[in-house]
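Following: one structure in structure tokens, then a few remarks.
Yeah, one chain of the complex is gone here, protein chain that is, but the others are all in their spots.
Take a look at subunit A:
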Amino acid sequence: MEDIKRQLTHSSKATKQDRYGKAIAFFCTFLIGLLVVSILYLVASRGLATFFKDHVSVWDFLTKQNWNPSQVDKNGSPLVGALPMIVGSFSVTIFSAVLATPFAIAMALFMTEIEPRRGTKFLQPVIELLVGIPSVVYGFVGLTIVVPVVRTVFGGTGFGILSGTLVLFVMVLPTITSMYVDSLRAVPRFYREASLALGATRWQTIYKVVLRASIPGLLTAIIFGMARAFGEALAVQMVIGNASLLPHNLISPASTLTSVLTTGMGNTVMGTLPNNALWSLALILLLMSLCFNLIVRYIGKKGRMAK
């Protein structure tokens, strides 16, 4: 009797292990959470210093076109107009996503619907390879091939948004494709069966059921691709020309938020306005990726499929 009582009132070895495991998991989660909060705090405190300490107006920062943080204009306010970079970042992001999406859809359909076995066998390694290539290699290839080709075909220096778009296109293509492949595979088999059983051809089934059911997945994939394009620094910096001018066409040198950050990083002194202005750019980047994340979550919530 006493034995049973003791057994029941004392935690067993398994229960203790369970508790330890939980504690470790919570601790790790807490650590990561703390890390994220610290990063947010650091970027925000530096990034906002431009506006609070150096009294640059947010509106001017977002809409003025003159970027030269170490200089001041006639009125004595610093030249920190980030519009050219914001426009540059958004253009390369949107153009590369628009360009990559049809290719990604075609590749994903080929791999899942049209030729699942051979398609996956050949394209899967190709995609994995494309993901694994370091971005400096993309930039280097862009610099030696894309830039001269753009220069020969369209004139100008060859540096600019078009070259940036083309390089980013190759970089986001595997992201969008592999994510879309996953969501096509998640379309339940019984949707296809139901459609075929109603007398649909294979093609009708693909575009009336499979594509339609996977639209949320496609949007998520595109946004992930855009997030990658938006945050890519090195490869873009190598081919875009790095002129902080508002781009008027696709083949004149321009710049993005990331390219200005990487080029300017080493040339500023901590705590000064030029440095704070760079942190503000970083803050915009951070906020944008937060936006991308929220959109992805929203779409994921809306477009849930049947199990």
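In this section, a residue touches a chain if its C-beta (ideal position, glycine included) is under 8 Å from a C-beta of that chain, and two chains touch if they have at least 3 such contacts; residues count from 1.
Keep in mind that, in the parts below, contacts and distances are computed from a predicted model.
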Notebook entry, point to check: Which choice in "Anti-sigma factor antagonist", "Phosphate transport ATP-binding protein PstB", "NADH-quinone oxidoreductase subunit K" or "Succinate dehydrogenase" gives the name that UniProt lists for the one chain left out?
Noted result: "Phosphate transport ATP-binding protein PstB"
Next item on the list: Could you tell me which of A:23, A:98, A:153 or A:194 touches the chain that is not displayed?
Entry: A:194
Next item on the list: Sort through A:123, A:209 or A:254 and give me the one touching the missing partner chain.
Entry: A:209
Next item on the list: Extract the touching residues of subunit A with respect to the undisplayed chain.
Entry: 188, 190-191, 193-201, 204, 208-209, 212-213, 305-306
